[in-house]
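Excluded from the complex is one protein chain; the other protein chains are retained at their positions.
Chain lettering (A and B) follows the sequence in which the chains are written, and residue indices restart at 1 in each chain.
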Amino acid sequence: MAADIGGSAIEAIGLRKTYGHVLAVEKGDFCANFGEIHALVGENGAGKSTLIKILCGVTQPDSGEIRIRGEGLTLSDPQHARALGVGTVFQELTVMPWMTVAENLLVNDPPRGRSGLIARRKLPARAAEILATYGMPRIDPRALAAHLSVADRQLVEIVRALQRKPDILFLDEPTAALSENEVDWLFEKVKALREAGTCVIFTSHRWREVESLADRITVFRNGANVGTRTSLSEDEAVQLMTGRAIDRAFPKPPPLQETKPVMRVRELAGEGLHGVSFDLRPGEILGVGGLAGHGQRELFLSLFGAQKSTAGSIEVEGRRRRIRRPLDAIRAGLGIALVPEDRKAEGLLLAMSVRDNLTLATLPSLSQLGVIRWRAERRRMNQTISQLAIKSSAPSVEPVGALSGGNQQKVLIGRWLMTDAKVLLLYDVTRGVDVATKQEIYELVISQARAGKAVLIFSSETEEVARLTHRVLVMREGRVNAELTGTEISAEGIVAAAIQNQDGRSQRTSSEGNEVPA
Amino acid sequence: MSTQMSGAVEKQTWRSPRRHFVAQNSPVLLSVVILVVALTAYYFLYYRQLGALPDSFDLTTIVDNALPLVFVGLGQTVVVVTRGLDLSVGGVLSISVALAATQMGHGVGIVGWSLAILLIGALAGLANGVLVAYARLAPILVTLATLSIFDGLAIMLLPKPGGRIPTVLTNVLTNPNRPYGLVFLILALLIWFVLRRSSYGVALFATGNDETAATANGINVRRTKLWAYAISGVCAAAGGLFFAARTTSGDAGAGTPFVLTSITAVFLGGASLFGGRASAYGTTCGAVVLTLIVNVLFFAHVNQLYQSLYEGLLLVIAVVLGLVVGRLARRQA
Partner (left out) sequence: MSDRLTLEQRPAAALKWVSTPDRRKVVFAWLAVLVLFVVGGLVKSGFASGHSISTILVVASFTGYVATGQMFVILIGGIDLSIPWVLNAGAILLVTSSLGHDSSAAQAVLLTLGLGLVVGLVNGLGVGYLGISAVVMTLAMNGIMQGAALGLTNGLTCSRCTASTPPVVHKAVLGAPLGIPNDLLLWLGVTALVTFVLSATVFGRRVYALGNNEQASFLAGVNVKVVTVVLYMLSGLFAALAGITLTAYGGQPTLGLGDPYLLQSVAAVVIGGVSILGGRGLFLGAVAGAIILTTLVTLLQALNMPDYGRDIVYGAVILAILLLYGRERDLG
């Protein structure tokens, strides 16, 4: 290894990158050394991923300087970065789905025969060797990546980066999909790399991981470095990340009335979902927790008819409902604000106006014989806009894509408030929005519950699930692993309930469907 | 907390290599089955009509007739892997037929013109590639527009069917008395074999799988797509040469049917609509099946005018079968 431990490995000086008129990185300063594990933290959209993409050559900065081993240079493409010893595990998986594990692992350096052609027969054996070396012999090199679980795909991604033996390794959210054992496995590898003098830079949303692993921590906010420290408490970090001491006082959910459930779900099953039952009462906020990819998303999609359920029943207001498509759910009085991994993919019509987005699910009630009643539409739209304080200069023509992330999110929620849904399904609605909007959304959730709406809520921030709800269903492997009420509810309690197995044995999910329905 | 590695404590749950092979190649294997069915039907109807089995002359003729489509299909396969489509293959083939019919007898001679035609095909393909890969326009619209332009150019070169194709070309490329056709068929498959095992092949399939992932793995997606269209252009031009070789005179409308048939051959061959999965072996099976259909229809006393109806039906059936097989494979896995 060419690295001199402690020497500067990779540096960014005043990087700047804009996408259209959106500023991703404004003042990207960053420096990591050989032989250290460097954590990069910040809120969603703070510019961490963009910085990493720039530093490994995927994206070119508008301006600024990159130095590797103290030498200033321009990275033309990922190949160039790799040649300089930079390896990356990306947040969005870069495993090719319709290639085998072996082809994926060896995409850049396949074994070749004497003729110079790739020896396709040798691929599996060579890949098996690599997987064994890195302690993952369980993964079948001949399997198509598409048929692996999300966790296994992530492992393939990590092994591929490791076997290239980088001097500088970026890990962007590597643990999100992994089980505890696998996280331990990864950390062991990372620590070994540090001992060998490698520079490891990683991002994580789990403070525990940052705390236990990082030698130094750099905090990003609004596209700029706001501090690099050797030690940092969680509170300090939050303060740096958000720019102010946010009061972590979540609004309290209103007291719960003893009423008949508005919704009863029994043994709901489908792809990735193996029998989920619960009751939901008016005014109740029911949280859904658990590790990522354990059926939460499938639960929301199935309840709303967006994913086929193979068994189980759904009752709304005492009437059994067959929900086979979203239209059935809307008619039954359900509303869903589903914010997917990528908000833009499933919720909004970005090129269409704020008005069109808001009223899309309410159109039948705003029309006569199929013709839209302009005045009624405008009136309802204005009501919702003022209720949610959506900032738009010309809502009838301004495309939703031109709004800020927080306002986009409000439009998405506003669509379902307009339908007067009795049950609101909120899937990760605070993802990627600023702190102020988050606070507004909390208030909104509480006020909806106070108004007698039932709310089912999932958030990738466990803290939110813990603080906003009356009750929490903790999911594991497509089932409810535990139900927490009252004082049992806490972020730690949810995480603990998510990893404990009913038989008390640690076990991992097999390759069962974590795939998103098309 | 135990720090034991999860992988080490669990037993291996690999499936056998053969099961993997069958599952991952089921669409191509299906196309082989379709080919066998078509061949059986052909032998049966031939025997019923003529009281004898087809001889080597018949079989050579079938291979010769299939060759233009095999080559056009090979190029189309490469483009389909990248999630694109090349409708302009018809126009390129027409240009190459028109050139063969009007120019081959003169100037730089047959070999020279053959190379020139391939080069023109490559340039036409490169034009498509630049527009798709660098100007980022939709492949279907780009190639629809260039199809129109190439068709126009072909008519400009050869306004009326006519001209003369040198007999040497016929004797070399598609001699019904010698199995040269088989040699060229094997050559086409060999090209694919090498392509699949080259760095470009890896880049091609990675691009078709997921462009972002490919880029992150250091693959130049744009350049890969550019060359995919260039390859398609060369293959379409080669298809034109083989087409011209079977006829004595040229027709500027020769390429039109190849738009439908080349795409049909690719999907009969088990290509995925969603990119990243296609095989020229399958496409070749598809091309031969489509050629056999003409003979089967003839022996079954079906009016040849219905040909494109059957081709269209086959395309739909092939694609639906592909979707079904894909769904089954997913359930199996």
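Here is the rule we go by: a contact is a pair of C-beta atoms (placed from the backbone, for glycine too) under 8 Å apart; a residue touches a chain by one contact, two chains touch by 3 or more.
Predicted, not measured: the structure shown is a model, and the values here were computed from it.
Peer 1: Of the residues listed, A:Val107, A:Leu286, A:Ala361 or A:Ile413, which one is in contact with the missing chain?
Peer 2: Touches the omitted chain: A:Ala361.
Peer 1: Among B:Trp14, B:Phe193 or B:Tyr310, exactly one should touch the missing chain; which is it?
Peer 2: Only one of B:Trp14, B:Phe193 or B:Tyr310 touches the chain omitted from view, namely B:Tyr310.
Peer 1: From the listed residues B:Leu137, B:Val168, B:Val294 or B:Val325, report the one that touches the chain absent from this view.
Peer 2: Candidates B:Leu137, B:Val168, B:Val294 or B:Val325; residue touching the omitted chain: B:Leu137.
Peer 1: For the chain that's not shown, point to the residue among B:Ala116, B:Val172, B:Ile191 or B:Val319 touching it.
Peer 2: Considering the complete complex, B:Val319 is the one touching the chain left out.
Peer 1: When the complex is taken as a whole, what residues of chain A touch the one chain not shown?
Peer 2: 20-21, 304, 306, 325-327, 330, 336, 338, 344-352, 356, 360-361, 363-364, 367, 370-372, 374, 393-394, 397, 399, 401-402, 415
Peer 1: To test your reading of the contact rule: which positions on chain B touch the chain that is missing from view?
Peer 2: So the residues of chain B touching the missing chain come out as 85, 131, 135-138, 140-142, 144-149, 151-153, 155-156, 159, 259-260, 263-264, 267, 273, 303, 305-313, 315-316, 319-320, 323.
As a working rule, only the chains that are shown with their structure count from here on.
Peer 1: Looking at the complex, which residues from chain B come into contact with chain A?
Peer 2: Residues of chain B touching chain A: 1-8, 10-15, 17, 20, 24, 194, 196-199, 201-202, 205-206, 208-210, 212-220, 272, 276-277, 330, 333.
Peer 1: What residues of chain A sit close enough to touch chain B in their complex?
Peer 2: Chain A residues touching chain B: 58, 77-79, 82, 88, 90, 92-100, 103, 107-108, 110, 117-120, 124, 135-140, 142-144, 146-147, 179-182, 184-185, 188, 506, 508, 511.
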